[in-house]
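All protein chains of the complex are present and in place, except for one that has been dropped.
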Amino acid sequence: MGNSTHTALDATALRAEFPLLATPRPDGGAVHYLDSAATSQKPQRVLDAMDAYYRETNANVHRGVYEMAAEATERFEAGRDAVARLVNHPREATVFTKNATEAINLVAWAWGVRELREGDEIVVSMMEHHSNTVPWQIVAGITGATVRFCPVTPGGEIDMDALRGMVGGRTRMVAVVHVSNTLGTINPVEEIVAMAHEAGALTMVDATQSVPHMPVDATAIGSDFLAFTGHKMCGPTGIGVLAAAPGRLEAMEPFLGGGEMISDVTTEGSTWNDIPWKFEAGTPPIAEAVGLGEAVRFMEEIGPERIRAHEKVVAQSMLDALDEVPGLTIYGPRDVERRGASFSFSLDGVHPHDIGQFLDSKGVCVRAGHHCTKPLLRSMGVQSTARASAYLYTTDDDVIALRDALVECREWFGAA
Amino acid sequence: MGNSTHTALDATALRAEFPLLATPRPDGGAVHYLDSAATSQKPQRVLDAMDAYYRETNANVHRGVYEMAAEATERFEAGRDAVARLVNHPREATVFTKNATEAINLVAWAWGVRELREGDEIVVSMMEHHSNTVPWQIVAGITGATVRFCPVTPGGEIDMDALRGMVGGRTRMVAVVHVSNTLGTINPVEEIVAMAHEAGALTMVDATQSVPHMPVDATAIGSDFLAFTGHKMCGPTGIGVLAAAPGRLEAMEPFLGGGEMISDVTTEGSTWNDIPWKFEAGTPPIAEAVGLGEAVRFMEEIGPERIRAHEKVVAQSMLDALDEVPGLTIYGPRDVERRGASFSFSLDGVHPHDIGQFLDSKGVCVRAGHHCTKPLLRSMGVQSTARASAYLYTTDDDVIALRDALVECREWFGAA
Amino acid sequence: MVRGGLMGGLDDLYQQLILDHYRNRRGRGRIDGASASVHEHNPVCGDECYLDILVVDGRIADIRADGDGCSISQAAASMLTEVAKDKELGEALDLVEHFRLVMHGDAEPDEDILGDAVALEGVAKYPVRVKCALLSWLALRDCIADYRETTAMGG
Partner (left out) sequence: MVRGGLMGGLDDLYQQLILDHYRNRRGRGRIDGASASVHEHNPVCGDECYLDILVVDGRIADIRADGDGCSISQAAASMLTEVAKDKELGEALDLVEHFRLVMHGDAEPDEDILGDAVALEGVAKYPVRVKCALLSWLALRDCIADYRETTAMGG
């Protein structure tokens, strides 16, 4: 597979590498998996890399002098190298966690519990995933700090004027999502980070929905913290990443305590290992890091720019297709330059659960619910939406199957 | 494979199920893997179960209405059922974490940061793994509480008289390891739990080295919290377990915040999901729970009693074999009724690192270092030891290879 | 079964009776001066259910359910209001318990007890949808508990 950004990505050919997508359903039809914002499918080579690790060199890392343990450590740390390279970030400031949620909580607890005081403010946007909202609420509850929500415009974008009005001298942390999992909106995170830094606040960018889908340069974004998750980027469950400013990580006291993260332990107290290990207590997700490393190499061979280019095309097809469905309302931006390929929508007279169930009978997998963005949905005046989300393996076939199933669905429930 | 406790387990036959052990080394020799206290090898069926999950029904859990997501949820929750059954614990109080270390930190942070005050005491034993020491030190540092270390007798057991003297009105938590990863000692955890409860303290039992190796009944032990880890019990990396008293878990405020653990999220604050999900923020280790479930079924088919019986035999062989090596000192109990099959030892005139390296050249994998028990080693007056640790697949062959390599090692380094 | 889409086909889950109750909801609304009221929600989808009962002489003289939701939750609420009406409180609790067991696959559905709600049987195969079906039914259980507690305290 070439890496030229001139050739478009061939999604149909890529599907052959994903066993779940390559296997037809029992009724012979294709699987139209449109729930990649929840989790992505995995290419066979990622499964093979983990399998090979367990079969050839499974051993605990970092402490073993025997060859197999050294080899395990090497494969594990090579996973870190790959992830760091993908987002252009120093490897020593690239911490493995169990998922994006833990990465954000790490900062909320390790930094927030120790540093926040009554009167301090944490600013989040109304479109944050619960993972970038609830940790701040919890830590605010412990410390007496306040969480403030920046509104979202009717067009589904962060209200930048409102944000400018909220970020000020009391602001200690600004936490925003790079790409919304519900609306698909791409937020101007560089601008927001600069605004926060000017006010002397730290920044957390939730890049869970951007890193899998487009080139993300953590250094260029310049946030203090940036979080993402393995299972949405062709990698396994059980692993996430916190890419932090190295100096910030050095200065921070540790979060989880245990093996691996110490330099010395005495009955009087302990001292800490170098970063990134200082923040990786206990046996890390070893096979998972190996698998994620392979997932990154897979993405690199295709090229993040080409993935983004493909998804723009898919997003435009989705917009066109969904527009053909009577009674359907799309939430979020309509300009594919300003959005990813996640689409939340409502269908007049049919509840999202029923949409999800009906579509499943046609082999189309979409999500129905609040997508872990309840404050956003409440602010939009809806309880739940259906959501179709694409990835590098999404084809026009999938989009057409979605459209046709939605039209049928509406008729079936008598809403037409 | 029968489940009768009358027939001894056939370790040689079992090895065929472990691809890493079944494949000879390039020089034709067998792999003598004696580092199972660090991590265990995995039977093929565990790898297959995870693979099947990814290939057949990979989808995010709990929120999907489509069939594949429901199936993913079912396989994930079946992993919880298996784990809960193995340790005789209610499933709703069986929380998945990323490893044992996180399980202990969950309690230290969620309970400790909120409840501990200056003057409060946390009592740990001197033989705790860093994972059951450092979290308490960190939380003590934040709250002003104190961590006290109960000494270990020269025979390598918790000094119960000293412990009785330490546990009193100021004690809020007693945290002890069930089986020591360094000494092999089996501690009287029921007695310790009763003593702590009488003093009004909570209890954390680190069962990381007992659950893989013997029948463990969490209900009979009666501790408030019990932690263990997947990768040491034939399961994958990236998953651990906290088995908590249900009422305790209900009463506790959450730890990590994010998706899955909420009931409702508003800009004013949030409410929590039912246990166990209240403590499982973000996408859980789904494939890992599937793999761990399969590992448990594998262990159940063999039978924990038979595993324990086998390891007693291996432990006695180890004692006999190590005794034949001149200049070798074994740490920890010599009575196989009071110990597991992990043996730390020193060899006069040869540093543990050199032992580990030399043994590796003979295909024998042992660990060298402090085994994440620095306070213990310091109290024993050594900086590091070599450690050979067995599991259900350990054979007499492995023990003899260890003995012979040690004898040779001593000669090679000119210590003889 | 894996990846087969809807197991018994759509018709098995969405029986005509269900769609009929969904399109023509019975017992919808609120009761002025209700004896007890509860408000429940399904955290998975955010669906809400308001349930009111009017208790006269230990019987459910009136019962109404309000709120939005999917076809399953709406139909289940509609069926509930029909079958629970005029039941003694104890009987109503037995009814809810029977329905709960059926939904969890722990009992065979009894049409004499469940009335139209027997049509919801197919939902048991869809764990995520079980919560939808149970929302209003468990609301009734909580409502009766509330009522009993209040009257016990009140005298």
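For reference, chains read A, B and C in written order, and residue numbers begin at 1 within each chain.
The rule is short, and it goes like this: a contact is a pair of C-beta atoms (placed from the backbone, for glycine too) under 8 Å apart; a residue touches a chain by one contact, two chains touch by 3 or more.
Not measured: the values here are computed from a predicted model.
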{"item": "Chain not shown, its touching partners among those shown", "value": "A, B"}
{"item": "Given B:12, B:153 or B:383, the one touching the chain that is not displayed", "value": "B:383"}
{"item": "Residue, one of A:49, A:110, A:262 or A:399, that touches the chain absent here", "value": "A:262"}
{"item": "Where the missing chain touches chain B, by residue", "value": "23, 25-27, 31, 351-354, 357-358, 360-363, 368-370, 374, 377, 383-384, 412-414"}
{"item": "Contacts of chain A with the absent chain, listed as residue ranges", "value": "56-57, 62-71, 73-74, 262-264, 273"}
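Criterion: only the chains that are shown with their structure count from here on.
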{"item": "Contact graph of the chains (line, ring, star, complete, other)", "value": "complete"}
{"item": "Centre-to-centre distance between chain C and chain A (centres being mean Cα positions), rounded to whole Å", "value": "37"}
{"item": "Contacts with 2+ other chains: residues of chain B", "value": "56-57, 63-69, 262, 264"}
{"item": "Touching two or more other chains - residues of chain C", "value": "3-6, 44, 126, 128-129"}
